[in-house]
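A single protein chain has been removed from this complex, and every other one stays in its place.
So that you can tell them apart, the chains are marked A, B and C in the order they are listed, and the count of residues begins at 1 in each.
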Amino acid sequence: MTGNFYPLLKWIILPPLAGFVLNGGIGKRFLGEKGGGWLGAAAILLAFIFSFLCFSDLLNLPAGHRLLRDTLFNWISAGSFSIDFALRFDPLSAVMALVVTGVSFLIHVYSIGYMRGDKGFNRYFSYLNLFVFFMLILVLADNPILMFVGWEGVGLCSYLLIGFWYEDEKNAAAGKKAFITNRVGDAGFLIGLMLLSYLLARQGVSGLDFETLALNINLLDGGTVLGFGAPTVIGLLLFFGATGKSAQFPLYIWLPDAMAGPTPVSALIHAATMVTAGVYMLARMSFLYALAPRALEVVLVTGVFTALLGAVIAALQSDIKKVLAYSTISQIGYMFMAAGTGAYAAGIFHLTTHAFFKALLFLAAGSVIHGMAGEQEMFRMGGLSKEMRFTFALTAVGWLAISGIPPLAGFYSKDLVLEHVYAHGVPVLWYAGLATAGLTAYYVTRLLALTFLGGKNSETHAHESPLLMTIPMAALAALALTGGWLGSKYLLAFLDPASARAEISPEAFRLTMISVITALAGVASGFFFAIPAISDALARRLSIAREVVYNKFYVDEIYAFAVIRPLKRLADKVCFGFLDAGLIDGLLVNGAARLTYRTGAVLRNLQTGNAQGYALTFTGGLILLLYWIM
Amino acid sequence: MNPETASHFMRSLAVPLTLTAAALAALFLPMIAGKDDARPGLAVLGAALALLAVFPASGPDSISLFSGALTLSPFTNYLWPFFLTALAFTVLLSLRARGGLPGAGEYYFLLALAALGLMLLVSAGELLTVFIAVELLSVCLYALAAINRSPAGAEAGYKYFLLGSLGTGMLVMGIALVYGTLGTLNFEAIQSALPFSHPSSLIPHPSLHPLTSTGFIFLIAGFSFKAALVPFHMWVPDVYEGAPTPVSAFMGAAVKAGGILILYRLYVLTAGSAQFREIFWGLAVVTMVLGNLMALPQQNLKRLLGYSSIAHAGYISAGFFGGSEGLKAVLYYLAVYALATMGAFAVIAAVEKDERGITVKDLDGFSGRHPWLAGAMAVFILSLAGIPPLAGFFGKFYVFTAALKAGCVWLVVIALVMSAVSVYYYLRVLTAMYMEKEHTALHARPSRAMNLALILLALAVTALGIFSAPLLRLAQAAAIF
Amino acid sequence: MPFEHLLVLSFILFALAAAGFLTHKNTIVLLMFAELMLNAANLALAAFAKLSGSPEPQIFILMIFAVAAAEAGVGLALIILLARNLKTLDIDEIRNLKG
Partner (left out) sequence: MQFIDANLLTIIITLPLAGALALLFVPKEKTGLIKNLALGISAAALLFSLRLYFAFDAADAAMQFAVNKPWLPDWGINYRLGVDGISLLMLMLTAFLTPLAILASFNSIQEHQKAFYASLLALQTGMMGVFAAMDVFLFYVFWEAMLIPMYFLIGVWGGHRRVYAALKFFIYTMLGSVLMLAAIIFVYLAHKAQFGTYSFALADFCGTAFPLKTQLWLCATFALAFAIKVPLFPFHTWLPDAHVEAPTAGSVILAGVLLKMGVYGYLRFAVPMFPAAAQSFAPWLALLGVIGVVYGSLVAWSQPDMKKMVAYSSVAHMGLIVLGIAAFEPAAVSGAVLQMVNHGLSTGALFLIVGILYERRHTRMIEDYGGLAKAMPGFSAVFMIVMLSSIGLPGLNGFVGEFLVLFGSFRTYPWLSAAAVSGVILSAVYMLGMYQRVVFGPVTHEENKRLPDLNAREWAYMLPLLAFIILIGIYPAPFLRKIDAAVRTYVTAVQKPESALAGERGSHKPQATNKERR
């Protein structure tokens, strides 16, 4: 076991847990709103500070050996399994931990303002802290099993927070949908792990921590499952789990509904942190994917496809949060693209910048909704730039960042990803990525235009949000401005020293130009189509296409029709109705009992009461016996 | 005869003589001094006396009296007290709340004589004595069944008599044929006269003279009638229902035992022949299957117990195949079965309005009004159903183990499955008592004697299972003949 | 008259008695048929007595006679009781206890 024992790690995850317990247990009664909110935020800040300390200690280590470990206790040990509750802190975890705690802290602060006066205030903060706790377990876990704890834990919190306003049936339903969809992915993830541990165990490797796995993964090379390479199969199964968690095709359907939750939640869980867990997992398991190029192909294609799909749908949504939701799906597609080309660093880099600007955009949207007293329909907004100057300014930063306008964050990371895709050498994919970039610029511009520019479309007098909300947004904006440049300068090198800013393709400059132009084109068209007359005309033209896209290609309906309803039918009609109640219980069990009873009832009639009949049977029996003897 | 044998002689006959004396006393004393409550006391006294008198007589040695007409052996040492206990309990049952039965004098007289008949039956050393003992028993029972002079009683008595006389006919014919072909009626003599009983002739299927086997078939039929094996069982439910409940109890507990044991004697005689073993096998199976099946839909509790007694006859005869282990098990089984069935009838006797007894439905909600009676009933019923830790389970276990040891796997499997089936009708009684709402209030004011009987029986049924070692040891000692 | 004939005769008698027992309806007649069965058996015993020449069977026969008499006595008493209670001697009408 390499890596130095480092007891400080556990202190990263403990404060959020404490926050959860306090807020959840005694919050409502003793802490009240003020105390609860600040306690929650403080817990996260503490976690951030600790991760920063660990980070700085990590930096002091030589580039090759940057790894800290902390084993709390032996969690599960039976047979040949021995799973420790152990944390690891290497560059990858460090970045994730910092991003998670940092962004979470800002969003906690923001939430104090946003959730003011909500009767579930303490419940909200306890859930939020619990989420951070699980998220940190996810990114710090030293073995996939413990990682799975965080993996499902964040899913739980997202379930709880989506359905936070449970009185409304559809919020609760959305939460359920999210959880179950995730579970579908998790099932794949589990089977992948089972297969992995099984195959390694057959080679005599029983340890499951990442170190051991990485060291022995080569044993799987050449091994096949159902004719495919073992690593490929495992990689695909794990990736299937990732598609659930990170809302990629085909399991992305839950994320749009997830917007039912409070907006800060959407910003934190469904934009900045949880949904990117899949990317983190791929990066974490990179040693496996190194052996499974075909799996990576699938990852890449899925990423591209999802990115494009998400962007297309986003381009036609009218609910401000839905737009951002699909944009998230599409942006995560970019991260998977990067992973698919093997450029995990680039993926994480985009993850980081995305965390900044998407969180910013969500918070801005939240501030707008807050200002518009809960209004989310963009066509009923407009002209808010005057009433909400500050929010507008900050949104603008996010807008430029995501559109990929240099020198903001989005530009650096997205450009890098696209370069890798280009270098991968399948032009189609690169074009698709580019198109996505253009679309991105388009829909986010459209969002900005519809919301803040033009004339007012509603009577509600919007008001600027309180400082508690705007200051965190400002902080994020600052990161969105500078994050890209800093990242490309330090982050990449920190993540994998090897390919530190190595020249990816000779024509890097040309590519950059192209993507920038695309972005600008997108922006322009965004403004253009935002002019009502034109948009209406267009809408009339391709109304059908618009319908289809607006309803997300009816994927939900298809699932319902093709999967859920048949399954439910199977359960109700076949399994319960026919098999259980009918065949097994009705016919076999009770049937046998009834038959026995009936037989008795029939035989009983022999007992006519007529003594002579009895005598007859008597004699008959005697004759029978005589016959037997003769 | 030398004095030593003479003392043997006296001691051995002490029991039956005391019993006869008690019986006669029960009959005549009331006529002499019209003191009603004296009679039963006398009967019980006689029974108790006999019970005490038997112990000195007991010993490992077996005595042959009247040139082999009677054989007193450990076997009888076990069974005489058994029948006397049954008699004693029957008397206690007869003393229920409403003062003695009409014509009580001859009632106790007949009961005592029936018991005497049974004692002679199991101690008989040759077939004619068996015949006479059976007749003594039967004639008393015909009368006892009808002793209430009620329609139901009369019908029961008549049916019993009619079929009984048919059985007698068979019996006599059987005796005639056996005697005619073997030239003797003495069991040992018969045993040695039969070809396969010679150790010299170890032919796989030694054949009997057809007339001999015919004779044995007639005998088997005749005794199967007493033991209530299907298809010679059909009198049982009707008679059990129609006869006064204490009499039914006596039939179920004691008379059945007599029939079973004499059948066992025949089994031992003929066991050398595969065909006869098959016959006994078949009788056992048919009996346990049909008995249980027909019990399922019964409503009248006395009928139900009648069918259950048939089924149990089937279980018991499974023990025949187990050699002396089997006999030991059978003897144990007979005892615990007698206790349980006696108890069940006792509860009925305590609550019934007329000798037709009660239906299962009448017991609805019984536990609410009479928790202790219901509890006792539950114990008896569960013991009959063979649920551990009650005695009935141990009885079944011992018998089936013996049978399985003799290799009768299927017989045992069938028996076990049927006993699972039987649970249904036994539990119906519990269900009624504990799980239904009361609608016909049964008023029971059991007499002191009745309560005593119930307590003793319930305790015995509970204890004799878990602590079955002593009773088993007695059975062990008796299991030689 | 050889003993086989006697034996056969007794069998025939027994069979006839049984047949009558199973067919006639009058309770008293049934009783008589039952007695007839016993006597058929006695006849068989007599036959065997002829065969073996030993006195034993005759003693059996006497005893059986005695027992039969006692049985018949009780039987008749029961029939009278029945006639009083059910006002019938027809076996088919005596069937209140059944099932």
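Definition applied: a contact is a pair of C-beta atoms (placed from the backbone, for glycine too) under 8 Å apart; a residue touches a chain by one contact, two chains touch by 3 or more.
Computed from a predicted structure; not experimentally measured.
The chain not shown here makes contact, within the complete complex, with A, B. One of A:L58, A:L190 or A:A432 touches the chain omitted from the figure, and that residue is A:L190. When the whole complex is considered, the residue among A:W75, A:F287 or A:F528 that touches the unshown chain is A:W75. Of A:Y166, A:F379, A:Y490 or A:F561, it is A:Y166 that touches the chain left out of the display.
When you scan A:Y198, A:Y490 or A:Y554 for touch with the missing chain, the hit is A:Y198. With the whole complex as reference, residues 382, 387-389, 393, 397-398, 400-401, 404-405, 409, 412-413, 416-417, 419-421, 423-424, 427, 430-431, 434-436, 468-469, 472-473, 476 of subunit B touch the missing chain.
In the full complex, subunit A contacts the hidden chain through residues 73-81, 145, 148-149, 151-153, 156, 159, 163, 166-169, 172-173, 175-176, 179-180, 183-184, 186-187, 190-191, 193-195, 197-199, 201-202, 204, 206, 224-227, 567-568, 570-572, 575-576, 579-580, 584-585, 588-589, 593.
Just so it is clear, only the chains that are shown with their structure count from here on.
With centres set at the average Cα position, the gap from subunit A to subunit B is 79 Å. Chain contacts: subunit C has residues 18, 21, 30, 91, 94, 96-99 touching two or more partner chains.
Counting partners per residue, subunit B has 158-159, 162, 166, 237-238, 298 as the residues that reach two or more other chains.
On subunit A, the positions that touch subunit C within their shared complex are 604, 607-612, 615-616, 619. Listing the residues of subunit A that touch subunit B in their complex gives 593, 596-597, 599-601, 603-604, 606-607, 609, 611, 613-615, 617-622, 624-626, 628-630. Against subunit B, the residues of subunit C that register as touching in their complex are 7, 10, 14, 17-18, 21, 27, 30-31, 34-35, 37-38, 40-42, 44-45, 47-48, 51-52, 56-57, 60, 63-64, 67-68, 70-71, 74-75, 77-79, 81-82, 84-86, 91, 94, 96-99.
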